[in-house]
Structure formats: C-alpha cells, structure tokens
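Missing here: one protein chain of the complex. Every other protein chain is in place.
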Amino acid sequence: MVTEAQLKKVAGAGNVSDAPAALEAFAGDASFVGKTRPRFVVKVLEAERVKDLVDLARETGTPLVPVSSDAPHFLGDTVPTTGDAVILDLSGMKQISFIDRVGRVAVVEPGVTFGELIPAVAEHGLRLNMPLRPRATKSVLGSMLSREPVIMPHYHWDISDPIGSTEVVFGTGDVFRTGSAANPGTIEEQRQAGGVQKEAAGPSANSWHRVIQGAQGTMGIVTWASCRCELLPRLEQPYFIGSSELPELLEVIHWLVRLRLGNECLIVDRSFMAVLTANDDAEHARLVAGLPPWVLFFNLVAYDYLPEQRMEGQIEDTKELLQRLGVEAAQSLGGVSARRFLETIREPSPQPYWKIGRAGACQDIFFVTTLTKIPGLVELMTKATEAAGFPTARLGVYLQPIVQGTNCHCEFSLFYDPADAAETQAVRALATDVIRPLMGAGAFFSRPFGEAARQIMNEDGATVEALKKVKAIVDPAGILNPGKLCF
Amino acid sequence: MALKDYQSEMETCCRCSACKFIPLEKVTGYEHANVCPSISRYDFHAYSGGGRMAFGLSLVHGRVKYTPKVAEVVYNCNLCGACDVSCKYAMDMDVLEPLYAVRQECVKQGQTLPALDKLVAKMKKQGPMVLGAKGRHKAWHEGLDVADYTKEKAPVVYHAGCLARCDESSGRAARTSVALLQKAGIKVGIAKDRELCCGGRAYEMGYLDEAKAQAELNVARFKESGAAEIVTGCAHCYQYYKVLYPKLGFDTGLKIWHVTEYLAQLLAKGTLKPCKEVDLTVTYHDPCHLGRLSEPWIPWEGKQRERHMRVYEPPRTFRRGAGGVYEPPREVLRSIPGLKLVEMDRIKEYAWCCGAGGGVRESNPEFARWTAVERLNEAESTGADALVTACPHCSQNLQGAGGDGGSIGVCDIVELLDRAI
Partner (left out) sequence: MAMKKEQYRAFESVVGPENISDEPLHLDAWAWRSGQAAGAQDFKPRFEAILMPGSTEEVQAIVRLCNKFRLQYKASSTGWGSYCDPGGPGCLKLDLRRMNRIVEIDEDSMYAVVEPYVITAQFQGELMKRGLHCNINGAGAITSAMPLAAHEGIGHLSQCCSVGERNLLAVEWVTPEGEIIRTGSAGSIGEWFCGDGPGPSLRGILRGNVVPLGGLGVYTKAATKIYHWPGPPTMRLKGHSPGYAPADPPPYFMARFLSFADENGRALAIRKIGESEIGFVLMGFNANMVAANVATSNEEEIVLAEEYLKSIQGPGFCFVIAGNSARDFEYKKQVLDLIIKEAKGKSLKAVEGGDVEAGLMWRCIRVTASIRETMRATGVFGGEIFGTDSYQVQSNFIQHSVRDKADLIERGLVYADSTFPFITSLEHGQQAHSEVLLRYTPSPEVAQGTMEYVGKANKNAVNGHYGLPHHVFNDAQHDFFGPHMWGYHKWLRKVKKAFDPNATSESSHHITVKDPAAEE
C-alpha cells in the first residue's frame, strides 16, 4: 500500500490529503453505487505528475481513480471500489493550451470546464459541440472521454466526436499520444509544421482514443486532449415543434438531421423540458400544464457567406419539409421562447445542477438506439415506471440524435426526492430492473455506469474477453479504477 | 500472334477486378452487376479476365504447364469479350486477344477437349459445326424460291450459318429472313446444301490453322459468287466475316451485314412496312458477336513510344465495344406496331452473354445452361413477355435453358418482325 510520504514526494506536500472530509467527498456520489472511502486524495496540477503517480501506484499495487470534474458526480465511475484506492483529482489542471480558428480545435487539460472553454473559444469565433446544459463543474475532457451525447448532430460525424488527439498515461506508466498528437517532435515543432493535434484516429492501424473513451479511467489517464470545434454562426433562428405524437416528431427530426437543416436539434418531453427550463416551481407547474407532451427543438443557422440569404432559404426549405410532414414550427411554446431555450441548453447549468435542482435528485437511465425503436422504448419505460409505483409525471425523456442521425441517445430521467426513502428505493430498483427489458427492445447501453454496469457488460461475453486482453496490455497490474465495467 | 507477343498486354493488368463487373458507371444496384459468366459461376479469380491475364503470364514464364486442369479453366470461358469491354472502360490494353492466344497455345500443346475436336473435325469435312446433327431433317431452304449463288450470280448472298442446317428453330429464322428480303425486292442467293462453315468458331476454340483454311475456302467461294454484299442471320458468322477475317488477313470482298442491319435499312427506306400489331412486351438480348465483338477490326503494328505511358507509334486505337451493332435491332423492334421494348440492366456493350460461345455449349453444357438461366432471369425481371435475340446460337442456348429460367419465352427478331409484315 502506498504511503502518504511516497505520494507527497511525487505530488507535492500540499497536494495529498487523507482528511475525512476530503475522503468523504469521493467516497460516494449521487448514484446508487456503494460508498467506499479512498485512502488518499491527491490533487494533480501538472501532467508530468500523472506518470510519476502511476509508476508509484504500480510499484505499490495501489488502485488509482482519476477524476476530472469537480463534484457533484452522478454516475458512480469516480467512486472507488476498494478502500486502498487513491483519487487523482485532476480538476485543478485548467490549462487551455491552444485554440486555433483555422484548425477549428482547442486543447484542454482535464480540469477545464465548459464554462471556462466556451468563452475562450468564442473569442476565436469558435464554439463547442457540447452536451445538453452540463453542470458548471463538468470537465470538457471528462465529457468527451465519456462519449457524452452532444446537441448538434449535424457536426457529430462519429460517436467519438468531439474528441481529437490525447496524451494518455497507461497503467504501465507509459505516456502515449493518440492521433496526430503522436506526430514526431514536440508540440511546438508539430505546430510549426502545421499540425494542430486534432486528428483522433491512429497512429496507424489502431485508434486508441476509442479504447480510452468509455473506459471510466480503466485504460489510461488522459492529461490533455484536443476538442474539435465548430464555427460560431452569424445568424440563428431557433424553433419548436410541439406534438402529442412522438413518431411524428421522430420523422421530422430524422429529416432535419438528414438534410443538415440546423445545428442544435433534439426532442424532449414536457416533463424534461419543464425541469430544464423552469426558473422556479411556479414556472415549472405552468410549463407542465402548458407544454405539449413532446417538444422538438431545432436551430437554423447561417454562417459568414450571404447569411441573410442562407437563413431565408433554410427557413423556406424547412417550411416546405414540415408542410410535407404535416407539422408546423413555432418560435415559442408553452410560454418558453425558442431563443431562451437555445441559450439555456448551451450554457452550463449554474449550481445546483438543473437536474437535481427541482426534486433533489435524478437517476438517469440512458442508452443508444435508433429513432424507430424509440416509441416502443418510451412505452416500455413508462409502463415500468408505473409498475414501480413512481409517478410518470416525474419521468423525463430526452432524445438526442447523434452520429448524424445514425443513432439516437435516449435518456430517461427519474426526478426523485432523495429524502423519500421509499421513492428512492423504487427508483433504485427500477433503474436496475428495467435494463434487460430495454435491451430486449433495442436499447444499447454503450456507456454502462453504476450498479448495472457489470450486468450490461456481461451480456456480451466475447467483447468482455477481448476488452480484458486490451486491459492486460495497457494496465497489466490492474491499478486503474479496478472494479469498474468488466474489470 | 503467339501468347508471348501479348506479354505486355497481360503485364498491364493491375488486378483491379473491373473485368468481373459491368462498367461501374452503369451499375444501378446489387443485381446484375456481374458481367463475366466464368467467374460468376466458378468464383476463382483465374476465371476472370484479370485472372486469365495472370495465368497467361504464368504460361509464358513456364511457371505453369498446359495440363487438363489448365484446359478446364481455359475452356470454361465464352470469350464473350465482356471482360475486355469492362477493362477498357479505364485501361488501354487488350484482354480478349491474349485469351484467344491461350486457346491457340492449348491446341498446339494438345490440350483440347474431345467435344471441340469433334466439332472441328466436322468442319474440316465441310459439315456443320454442330454436335449431334445426325442426317438431315427438312432443309431450312426447302421450298424457297431462291437462287443458289454457287451456281448463279446473285448480288446479295444470304449466309444461314451451321445451326440453321441442323436446328429447326434456327432454320425457321433463316427461312423467314430470306423471305423478308425477297419481299423487299432483294435478289438474294444462298448456298443451299453447299453452304460452308465460316470457320470462326474453330478460331475461337483455338484451332487457328483450321480456321484459316476454312476462311480461305470461304473467300474463294465468295469471290466466285460475284456478290457485293453478304447478309447473315448468325451473329457469329457476322462477326467472323466482318472482324475475324480481316484480322487473319482475309478479305471476303463483300460488304458484311447482319440481317437486322439490313432490315433496319429496308424499314427506314419504307421498303418493308410493318403494319400488323404485335401486342407484346419484349426485351432484347444483345448477342456478343453482334454487339461488342463486332466492332470493326483495326489493324495495327507499331511500338510503344513513351517509356512510362502506353502510347504508340503509330497511335493505336483500342476496340472498346462502342462500335457494335446495337441500334439496328432496336430500330427493327421499335418499327413493329404495338410492340413495347423494355431494356434489361445489362445490354449493349456490357450485355450478359447467353452462354453458348467459345465452345462452351458443346464442352460444358451445364455451364452454358447456368449462364443462360442467369440471362433468362434477368429478362424476366423486366416484366417482359419474351426475350428477343438476333443470333441462332443465343436462341438455341436460351431456349434450351427455358424451364430452369422462369417462364419467359425466347424468340427470334426476324420472326417477330415477320409477324408484323
């Protein structure tokens, strides 16, 4: 077991803590995974220390749990499974080392949050393809590593987007660079040669960024990563389409994404939208009463060339499309303006995180599927929620086309009161019990977290065996976040 | 030319596999993208045009000997020329010529097939190049009031071809052709029972000397006839007279016509007037020898003038199949009142072979049948009532496969036109 002295020697005296409060902060999170206090919390402020810490961990057989975002945490991936684990708190690594307008890229350390990066790239005329209203403390890098769905399917070419190149420390202690960050020379030399450390794939016939993503820190610890950026539009015109018929909206969103009409594009149910946008309980109630059951949001944009003409053309083309599909768009719905909604979804949420601000807690059940399967999955989940005795009015649904419409992220949010023990128990049981039925109906839990993760992984034994082989390559000693996924 | 003389052609094969498919611009979906019956049936790369280039080189380099196994691959090829057309969509190289050369080498090495030996033997005896033709049924020309050009001069010779002498259906088509020409006032002569085999199929099978000898006989006969033009209903004979003979250095002294070309002219002039409705939807099968293979021969001799580009002095023009006879048969069909023509996916220079050519029908009837069934299925997929063709070999092979290939009927273009006259 590693000692405090050993850790302090590597990380610096002021950066190692075993204070009860510090340990308790990482012992559990808002998920249902069991609490386990780590042995130490180490604040890491420089990338070089990560390798040193990994080497130390290997020598001493110490499990490491890397954490990029500040609290609160929700998914259980940052909670240790053994009491001798050491938390590597990377949230203080806040360098935005490079932003390039021409390359449409930004390079960030793990601790950089959306709140910090959004204005930084905006100064360069860029924006992020980001998840829906992330919490204020959410790490951009952490989000990318988690393959979190993003709100502009237009620019989501691949499920790994927007991650680019990375620098990663494997469990072997080797520092490696993925993608074009691995190019010969120093970063400065690469940039002089025209490189921007953006290409994610490679080098050669492997794409290690895909192995690191979705791994919950079990394959390597990323010390910096590049993030593909998009351009800030010149003009924007957001819209809603409300409907009581979900299939109708799914058809619309398929075509919007397919024809690349608009940037931000998603569907929520009224429950989700009310929690997302309401400023207070009264507004929440009004929204629940006044919104249609389902709301599609999309945002038409125009860029630098002939923006007015482009916008006009896109509006007309969209009108014709919607007419063919028998729906109409509006600039406000249920008292919420589409513009306000747009601003809401692409700004980080102030504290408390919007998902827990209303009821106190939220259990998310999310997976990837296809648009045609959604109605069946929604029906299944609604029935399961009813059967579990949980009020369906507090079941929120968020549907996010990703991978340019090839996939759809489906997120069921159970907004519950953590102080209500029965309700909490019902939610906990539902979150596990509904997994199998959902899988049977076409839900692919590509990012399994928490209590159900191992169950989900084990549905595919062949993949698990293969992943174990890969794990044995990059972390033969098994020190990186042991006990997660299938490891 | 010997196989070795085609070494440069064969070495130009880059192994792209375009020879297995119709020109890629033309592919409209999953079905009917294949163009080579050989590889479509047997799957091994050696059966494709490119594969044959490769093992042609093996033969040249002595890496592979001429064995019965080699013969099996060599002769399971219709020499339809589809690979040649598809290759030449992008490349400047001959594929078909080396294939003929391989056949000739096989014959030289004694690697022949008994069925083909028999055919050639029959030809040498001046019999029809048709297996199993025992004795004579009613001659196709019996009862026709038509001159015998071997005895009296006729300006236009009609050449029926070997199959007409042995196969009732082909004979009927020949008879109808002559009757139509006569109706149009053309003074036609035929050779009756003394018609010579053109010898072309012997060439394709690799019997070069025998083919040349037969060509000599044909040329002498035509010169004696005093005719200026020859019309034939057999696409093979057409191609041999028009293309093969000049290639081998023979000149018939005649203007060569396929009967559909001739009829199309007569229709255009108004000499033949179809007036009866034929209420039928048909699709047209382009015979290889009337289509892509009938592009006129371009004699050339020269050498490459650039080290890193296959350009030649004098410039060399490649025959790519564009100059085949495609429109005249279609004009004939379009002239028939009430007839609707729908096209298959694989037509004209990229038509799927009927399966008969190259000696395959005789040496491997199963493969010939398989190929024909593919074509019949394709024809049926158009919704047509009948598949029309303009070659007795195609007719015979396609008709013979009927039953295996759905229910679509096969008919001859001339007989169809006759119904409308």
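Per-chain residue numbering starts at 1, and chain names A and B are given in the order in which the chains are listed.
Keep in mind that, in the parts below, contacts are C-beta pairs under 8 Å (C-beta built on N, C-alpha and C of every residue); 3 or more make two chains touch, one makes a residue touch a chain.
In this text, all values refer to a predicted model and were calculated from it rather than measured experimentally.
Shown as candidates are A:211, A:342 or A:410; the residue that touches the absent chain is A:211.
The chain not shown here is touched by just one of A:20, A:313 or A:350, and that residue is A:313. For the options A:285, A:422 or A:466, the residue in contact with the chain missing from this view is A:466. From the options B:46, B:179 or B:248, the residue with contact to the unseen chain in the full assembly is B:46.
Think of the hidden chain as still there; on subunit A it touches residues 102-104, 147, 157-160, 174-177, 180, 182-186, 189-190, 192-196, 198-199, 201-216, 218-219, 228, 231, 254, 258-260, 303-306, 309-310, 313, 316-317, 320, 368-372, 403-407, 439-440, 442-448, 453, 456-457, 459-460, 462-463, 465-467, 469-470, 472-474, 485-486. Remark: the residues of subunit B touching the chain excluded from display are 11-18, 21, 23-30, 33, 43-46, 51-55, 57-58, 61, 63-64, 69-70, 73, 85-86, 88-93, 306-311, 315-318, 320-322, 326, 348-350.
By definition in this document, only the chains that are shown with their structure count from here on.
Chain centres here are Cα means. That of subunit A falls 66 Å from that of subunit B.
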